[in-house]
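Can you read through this structure? Questions will come right after.
Only one protein chain is missing; all other protein chains are in place.
Per-chain numbering from 1; labels A and B assigned in written order.
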Amino acid sequence: MKLKFRIDTFQLYRTGIAIGIALLLGYIIIFFSKIPSDAASLWEGVRAGFDNANEAFKWFLLGPIVRWRGNEMLFNERGAIQWLNESVPIIITGLAVSIVFSAKQFNIGAEGQLFMGAVAATFVAVHFPAIPVLHPIVVILTAMVTGALWAVVPALMKAKLKASELVSSLMMNYVALYMGLFLIKTFIRDTKAGSLVSLPFAATAQLPFINERYRLHIGIVIAVVSAVVIWWILRRTTWGYQVRLIGDNINFAQYSGIATQSVVFQVQVASGAVAGMAGTLEMIGYYDRFLWLFSPGYGWDGIIIATLARNNPLFVLVAALFFSYIRVGAKIMGRNTDIAPEIVSILQAAIILLVTAEAFLSGLKQRSIEKRARKVEEALTGREVK
Amino acid sequence: MHSDTGVSILEMRDIWKVYPNGVIANANVDIQVRKGEIHALLGENGAGKTTLMKILFGFEHPSSGKILYDGKEVAIASPHKAIAMGIGMVHQHFMLVPSLTVAENVLLGMEPKKGLSVDMAKAFEIVRQAGNQYGLSVPVEKKIEDISVGMRQRVEIIKTLVRGANLIILDEPTAVLTPQETVELFKALRILVDRGKTVIFITHKLNEVKQIADRITVLRKGHVVGTAEVKDMTQVEMSRMMVGRDVEMVIEKKPAVVGPELLRVKKLHYVREDKVAVLNGVSFSVRAGEILGIAGVEGNGQTELVQIITGLLSPSKGDIAVNEKVMRRLNPKTARKSGMSHIPSDRMVRGVALESTVEENVISDRYFKKPFSAYGIQSPRKITRFTKGLIDQFDIRVDSSKRSVKMLSGGNIQKVVVAREFTAGAKIIIADQPTRGIDVGASDFIRRQLVEERDQGVGVLLISADLTELLEVSDRILVLYRGEVVAHFDEVEGLTEETLGEYMLGIKRMSEDDLKGYSQETATDKEGMER
Partner (left out) sequence: MSDTLLGIFSWDFIGSVIRVTTPILLAAMGALVANLAGSPNIALEGTMLMSAFIGVIVSGFTQNLWLALFAGVLSGITMSLVLAFFALKMKTDIILAAIALNIFSTGGTIFFLSTLTGDKGSSASVNSLVFPNIDLPLIKDIPVLGEILSGHHIITYAAIVLIFVMQYVLYHTPLGLRIRAVGENPDAAESVGISVNKTRLIALIISGTLTSLGGLFLSMGYVSWFARDMTAGRGFIALAAQALGGVSAFGVALGALLFGFAEALSYSLQFLKVPYEFTQSLPFIITIAVLAFYAYIRLPQNVKRRGAQSGETRNGRLFQRVWEYFSRRAGIRKGVDS
């Protein structure tokens, strides 16, 4: 199979510029927050600000893959593994959302779907007979089925009643949160533990490790494979073709004889199934029990990642790895300086705002469209067009 | 009649409007409107009437030309400016807010105030008075969503009046009205001109022009055909000006070899959601190897007819039979399965998916079949090969089959649609305005293809606003007027556009007896009774 990318160079430029602006913004904020208030002179203060910001950015930009011993740069195995591990859930939610977005539907229910998926998975991970290999598979399937079921409610309301999925899927998130916590608390709580956590999973439920020391589990492999599979489904199967056609022009799809209503329903449910496993992979990979007290927010991340990736599952990988990289970088920066790693959300917000702003650099886009139109014209007529 | 002869309130001189895509909507248009008259702007759809009025109201800007209002040259940059100058427009699609009251809608943006609040009592009074002054009484306290379409139109007129309009443009105002409401509207228009207002009335209905207008300007294909006093003209003369005659096209056509009946439409009725009956018992049949043309001014039920036949819309009453089998569950999928293909009238809405590639667009009805896919998996190479074949066969000007359709010109987009629909292996082709808005070369190509399909034994239903095309291509022609078949011609030879025009515009209609034979109507009736 040949992978052929149709990369829109304009989008690439624009994303690059947006990231650049965001990084600059981060640098400026750190710079100002790191000018010591007791600096001897303004000049001293400014210099200290620059020094501190440079130091912070060194950790931030390189931390996940580099560690220093003296002046020697070494590969930071632990950081890189953390980077990969943290990207798993957001790759999965990014994929889930990109499926619905491909059909131009909206779904902010991934959060609840993955939460409920993880809750159901917990029961299976604790109680299912301890059969090696089979156990994690059953756990993941349970999570997927639960996620899909959780998506059925808003999907049905949309398909049968034409009720907006926006509010209903948001509501389902809260129902999932409260019901999920209730189920954990009532039926499977570890009473010996200090906080509200579930009983530990059976050892057989654990995902295999690639690197045991830093707990690199095969979740990342599952995520990458999922991305490729979903890309393949969307790009190469007739079902994916229907989904994309609906996303492009639902009237045309209907006119062509596609059962738009049922495909839209299927899309919502499929997305729920994918979202369902997002939290579970992390839980049976990195942790050994259910320990969320709040919604983890991966569903929201998924919306952003899918948007940045323009709904292309392969780009979802890139976008999620990028997000996870700057998050881990920020954490490492936070450990080595006294700058709160949460600054990374300011950068994330800036990137989203700029990348999704249609009017941002649209002049540039116009020029590129004209350039391409000229090229097409030249190719057709064989003469130069001015 | 009421006009002070010669004193013009508006003159538009040598107006040109060329859209960015190269379509010339107005060319060398001169129009002069006298103070206090009702001036009808007459023309077919696409003749450039609406563009001209949009220019006048500041929605569009002319490529060149001059506008004189009250003797002074003006530049109308925006609707706001037009309103300030005293021009008001009642759009075909009303610009009203359904959940607000009549008074709120009328006074939106210029509300009377008492303290901080809107003075509703005063608002009611203002609107009531403005209405009464011109014989347009409206229920000021009711919400727009609760009043009839005719009332809504009055509200729109009052909206222009309270903003001080002296020149009021009405864009096809009677299209949405019942006959009674039309009478009321005309009364009101008379009062308006009696009180010194001027009215421009866009229409294509000749009887209305005769009833209400003082003068007409006729537009055809972006040009002014002429201006005249209504009292000096007969409806037939007007229809000739409007329909006109263009250069002859020559399409070689063998005599039709007619086969068995493929499509039958039985007593189709359709009542729109706003309770307007759009189709009133339309019946006809299409046989293999013939092209049945449907003539009619747009808005006489053609859109609904096509949507019902192709399964996009359910009829209120009546049946569609394909191959003499009544289609019970008709939807686009079953329609296509039964051997129908459909060139939709608006290619941008239904004909293509713009962001998708040419390949993705040409397989939209057959993506699940071999060789385009097997076991639910697409075969990209075969799709590409097939598409390249179509690109050659239909002469689609594009450098790659993977180019997204939005990069193509209008004519080439239409060729993508046609390429798909002509290669679907259909026995029946529903071609709805297949050559609208595309260049001469592409149009000619598509017409020849239609004839070729017919020679292969396909039944073609051709709906077109282009009479030259209809006469050139069709073997039989029906005329649709107000949702009814008012004429049928088994012989196209010798038929003229003028004759068609008279039926299309409701000047003439064939008697029941004349119409009886055109589609074995009696046989249908019997069959219907037996069932």
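Basically, a residue touches a chain if its C-beta (ideal position, glycine included) is under 8 Å from a C-beta of that chain, and two chains touch if they have at least 3 such contacts.
Computed from a predicted structure; not experimentally measured.
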Partner chains on view for the chain not depicted: A, B
Residue touching the undisplayed chain, where the options are A:Arg14, A:Lys158 or A:Arg289: A:Lys158
Residue of B:Val18, B:Leu68 or B:Val118 touching the missing chain in the full complex: B:Val118
Contact residue for the chain not shown (choose from A:Ser168, A:Gln266 or A:Thr280): A:Ser168
Those residues of subunit B which, in the complete complex, touch the missing chain: 79-80, 83, 91, 94-100, 104-105, 108-111, 113, 116-118, 159, 163, 273, 307, 312-314, 331
Residues in subunit A touching the chain absent from view: 29, 33, 104-106, 153, 157-158, 161-168, 170-172, 174-175, 177-179, 181-182, 185-186, 250-251, 254, 260-261, 264, 294, 300, 303-304, 307, 338-340, 342-346, 348-350, 352-353, 356-360
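What we mean here is this: only the chains that are shown with their structure count from here on.
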Centre-to-centre distance between subunit B and subunit A (centres being mean Cα positions), rounded to whole Å: 48
Interfacial residue positions of subunit A with respect to subunit B in the complex: 6, 236-239, 241-242, 244-245, 248-249, 251-259, 372-373, 376, 379-380
In the complex, subunit B residues that touch subunit A: 310, 312, 331-333, 335-337, 342, 344, 349-356, 360, 364-365, 367-368, 373, 376-378, 380, 397-399, 402-403, 407
